[in-house]
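Of the protein chains in this complex, one is absent; all others appear in place.
Chains: A, B, C, D, E and F, in written order; residue numbering restarts at 1 for each.
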Amino acid sequence: MKLVPLGDRVVLKQVAAEETTKSGIIITGEAKEKPQQAEVVAVGPGGSVDGKEVKMEVKVGDLVVYSKYAGNTVEVDDEEYIIVRQDEILAIVK
Amino acid sequence: MKLVPLGDRVVLKQVAAEETTKSGIIITGEAKEKPQQAEVVAVGPGGSVDGKEVKMEVKVGDLVVYSKYAGNTVEVDDEEYIIVRQDEILAIVK
Amino acid sequence: MKLVPLGDRVVLKQVAAEETTKSGIIITGEAKEKPQQAEVVAVGPGGSVDGKEVKMEVKVGDLVVYSKYAGNTVEVDDEEYIIVRQDEILAIVK
Amino acid sequence: MKLVPLGDRVVLKQVAAEETTKSGIIITGEAKEKPQQAEVVAVGPGGSVDGKEVKMEVKVGDLVVYSKYAGNTVEVDDEEYIIVRQDEILAIVK
Amino acid sequence: MKLVPLGDRVVLKQVAAEETTKSGIIITGEAKEKPQQAEVVAVGPGGSVDGKEVKMEVKVGDLVVYSKYAGNTVEVDDEEYIIVRQDEILAIVK
Amino acid sequence: MKLVPLGDRVVLKQVAAEETTKSGIIITGEAKEKPQQAEVVAVGPGGSVDGKEVKMEVKVGDLVVYSKYAGNTVEVDDEEYIIVRQDEILAIVK
Partner (left out) sequence: MKLVPLGDRVVLKQVAAEETTKSGIIITGEAKEKPQQAEVVAVGPGGSVDGKEVKMEVKVGDLVVYSKYAGNTVEVDDEEYIIVRQDEILAIVK
């Protein structure tokens, strides 16, 4: 069972807090817009989104920092995923 | 009696909570924007919507996760349906 | 005496609650955006609306489900009508 | 002394409540957007309004139903007028 | 010392309440958007404003009715002026 | 040390209250949008701003009246500056 995102949507899987500490990355955030670190697990096709051409810049496996505010959380087979628009991804962590 | 959606509207039928548990999918959500799992029962023709060209990407029978916030609920012949814009559908569940 | 809508406006006549029950259609709604069933009694010419080309997709006699939120109610010769933009019509009931 | 509206503005003169009753038209409205019946007394030239081409569809003498919400009231020589954008006019009453 | 407005801005000088009564014009208004009568004392060049081409339609000396809501008040050499966008001018009084 | 503004940003230096009184200019304002008199000390290059072509119309040394609401205050070497978008400048004072 898997999630196939539409348009410019990206499916993310949050990196557990333990791992985050190990890699030396701690994420802090504003009250209304908490940035989050996550791994990309599925990427929409992009194309025409709200009348604008969107090219997908992230790929499966990328570790990203995103703005959680507009994301939606979904649980599939006991795993929790977050679905965001690509524009809500701030940076790739390399 | 059936619903024929206009423009980029999509008619959804929510998958019952029992089925959801069986398939191993549990959906959680933010306070204001609860994602929901549902089956597509009718798809609008797309085309020019608010001056922008929209191509329909979902088809009847697709199982989808959607953002319930802007949806409208309608009951026809004792069945409850939700009408959303395609852009409010986050991903197809496969 | 009749209402001739401008632009993408559509004049609707609500189907009485009694009829609704007979046809097996019951409409429920969100707090802020109550969907409603009604019959189309007049359709604007469409064309350029707010700088965008709108083609009218509904016709007189169509039974439609609409989002009541932005509609205006007018009473002419003891009949009550609702005037909505075509985009506020969600689906045609067939 | 007269009002010459700019752009897509239209000057209206409300039809008195007495006349309304005589013609069999009673207007009801939502809390925030009260539709109103009025006669068109002056029509702006249309043309480019906020970067969009607007063609004026109403003419002096038309009886119209409008959405009062954004209108401005002006009194000239003891007569009260309402100035609305053409888009705030819902329908012509014929 | 004088004010040279930029873009689609127009400098107005309010007509005193006394004059208004003499000319038989009394202006009433909504709580949030009070229309006002004033004389045009300076007109911006128009041209490209927020990516849209604006042609100035008012000229110095015009008596206008405007929507005060977004205007800014400035005092130069003991005279008070109001600076509005041309789009906030509703009609020319002739 | 100096501020080089980006895009359509303009760096202003407020004219002290004392000077203002000497030149006979007193500025009053609305609660939310206080107009302010200031001197232009640096001008951005203009060009493409939010997808729109902006041509800079003010130059260093101009005395301007601006809408303070969206401005940001910065202190460099004990001098306080205000950074606004050109569109927030209402008029040049000559």
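Going forward, a contact is a pair of C-beta atoms (placed from the backbone, for glycine too) under 8 Å apart; a residue touches a chain by one contact, two chains touch by 3 or more.
The structure displayed is predicted, hence computed values, not measured ones.
In the full complex, chain A touches the omitted chain through residues 23-30, 33, 35, 51-55, 57-58, 65, 67, 86-87, 89-94. Although one chain is not displayed, chain F still touches it through residues 1-7, 9, 11, 42, 44, 48-51, 70-78, 80, 83.
FYI, only the chains that are shown with their structure count from here on.
Listing every chain that touches chain B and chain C alike gives an empty result. One inter-chain figure worth recording: chain B and chain E are separated by 49 Å, centre to centre, where each centre is the mean of the chain's CA atoms. Averaged C-alpha coordinates give centres for chain C and chain D that are 22 Å from one another.
Counting partners per residue, chain D has 51 as the residues that reach two or more other chains.
A list of each chain pair in contact follows: A-B, B-C, C-D, D-E, E-F.
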